[in-house]
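Left out: one protein chain. Kept in place: all the others.
Now for chain A:
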Amino acid sequence: MSTNKELISKIGLRLDGRRANELRRIRCKLGVFTQPDGSAYLEQGLTKVLAAVYGPHQVRGGRSKAQHDNAIVNCQFSMAVFSTNERKRRPRGDRKSTELSMHLQQALLSVIKTELYPWSQIDVYVEVLHADGGIYPACVNASTLALIDAGIPIKEYVCACTASLANNDTPMLDISHQEEIIGGPTLTVAALPMSGKIVLMEMSQRFHLDHLKKVLEKALKGCRDVKQILDEAVRLHVRDVGSSTGWAGTG
């Protein structure tokens, strides 16, 4: 039984057959809905997330919230009731969802150029269809894509990734649900990969400070890899849409 519980086998493979520094497969698609201004679907391993962006639009319901110098960003995180192993009772509004919404807002506020849109509001809705570890990173990555699809100016991509420490010495990238359960401290990092800034960092357990550097380095490398994948998807999407509209209105 104890051999089953090992995070990394002797030959260096993890429970799902990945190596320590490998991401799960990421598949993504932009513009999946027609109703919102921007939308994206992202699959990271088995974790599946949908994101939709509305806005910038006039602040609805009480003008007191509107700000004269920048836009307000409103995030709502929700998990489908069928997304987890055990059926969830409330898809949103519980403590975990509220916390994740706030963290998401924090990550997105750091990149959106809100000063361009005074008196307006940007809504970001994220729905988890299948939760298999790394929900927060998947949500951040999906909402970045949705923002780009909506044509909202952002400074650069904001990407997130998790990392953990196996056998107390090897850092591992992109933790799945199975590995989360077995244990080990999970470090979640949301970063701006191009400028190397860290937007959000969170740990589930503690480990010795000496390990932090290498685990963090691994997580940041994960963010850079994620950015590469997202960038490719965005270029492909722009190329597709642009060539069917005939690059209308552009030189």
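Of note:
The rule is simple: a contact is a pair of C-beta atoms (placed from the backbone, for glycine too) under 8 Å apart; a residue touches a chain by one contact, two chains touch by 3 or more; residues count from 1.
In this text, contacts and distances are computed from a predicted model.
With the options "Large ribosomal subunit protein uL23m", "Probable alpha-1,6-mannosyltransferase Mnn11p", "Xaa-Pro dipeptidyl-peptidase C-terminal domain-containing protein" or "S1 motif domain-containing protein" in hand, the undepicted chain maps to the protein name "S1 motif domain-containing protein" (source: UniProt).
Within the complete assembly, A:I148 is the residue of A:M79, A:I148, A:A163 or A:C223 that touches the hidden chain.
Looking at A:E156, A:E180 or A:E202, the residue that reaches the missing chain in the full complex is A:E156. Considering A:S9, A:Q178 or A:T245, the position touching the chain not shown turns out to be A:T245 (whole complex). Within the entire complex, the positions of chain A that touch the omitted partner chain are 27, 29, 31-32, 34, 37-38, 41, 43, 48, 50, 55-58, 113, 117-120, 129, 148-157, 192, 194, 231, 234-235, 237-251.
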